[in-house]
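One protein chain omitted, others in place.
So, chain A:
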């Protein structure tokens, strides 16, 4: 387990303020946030590459705050990979093994061969770094980080420079690598798709502070603040006023949509407040087909404003007929074809109640 306790660091005008973070043993933890929020600075502080003003960094319960980076025992892959350009792929992989502290511990070359095989880089070992492709460089950097036998891997946006076509293959490979070697991974990322694909836990930082740190399912459904919800790209965020509790739901009034809506009890995290924000993701808004049976709840009459083709899906921009408040809807291609929508159409939207969630504060 990697633990950060009350970490504080000041650099010029920038501060990391009272950071507390726990990366569970064997978990994949993503550190996300807008540019300049301090996620890379935090990662480099954990690695010992930046001096912190106060706080503690612990690895497996042992404090490593005062240890130099070469004694901490974290494997590291930076954003630019920083493969040593004057060496071959194999020399890069063996660098930590030959010259690092692990060299004294009689390194297990059989394990290294296995990592090389697992990452499918046997064919490129003799190549010098400038002659490797983006994906090969990525895999060599991972092999180099793990070769000394470290189990705690810190990654700083490692897939940024990789072609989107092979990025997902590498995600899968990294996930398999983590399972096979029971790695504990902390990864800085700004890519939400990558984060949700890879991570078990997500920590969101904004302006040098940790805003929310939860399992990914929790943070997905229950963003702590409006800022968090907006960071996750949630567009349909509305004000709500609590009216009463019903059997398995709360009845609420939504002034933005001038409608009464139902939200399941379990989707209210914490004590319900009288006024709050709630949201529905764009892919969870249904367009009702009058010719088919539908639930008579959470229905909003709306008008189609604009239709955008996004490849796998269509984005429908509509506004509520009662209040003109905009709603964003994502429709799969097949659904869009069936509905035969065009701009200006009047439609009935169903905000599926099990998909309505409240923002925590």
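By our rule, a residue touches a chain if its C-beta (ideal position, glycine included) is under 8 Å from a C-beta of that chain, and two chains touch if they have at least 3 such contacts; residues count from 1.
The definition used in the following text is that contacts and distances are computed from a predicted model.
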item	value
Omitted chain (choose from "PTS system mannose-specific IID component", "Anti-sigma factor NepR domain-containing protein", "DNA polymerase III subunit delta" or "ABC transporter permease subunit") - UniProt protein name	"ABC transporter permease subunit"
Sole contact to the chain not displayed, among A:75, A:116, A:140 or A:174	A:75
Residue of A:23, A:47, A:89 or A:140 in touch with the missing chain, whole complex considered	A:47
Chain A, residues in touch with the chain not shown (by the definition above)	44, 47-49, 68-76, 78, 80, 82, 84-86, 95-96, 99-103, 128-130, 144-145, 148, 154
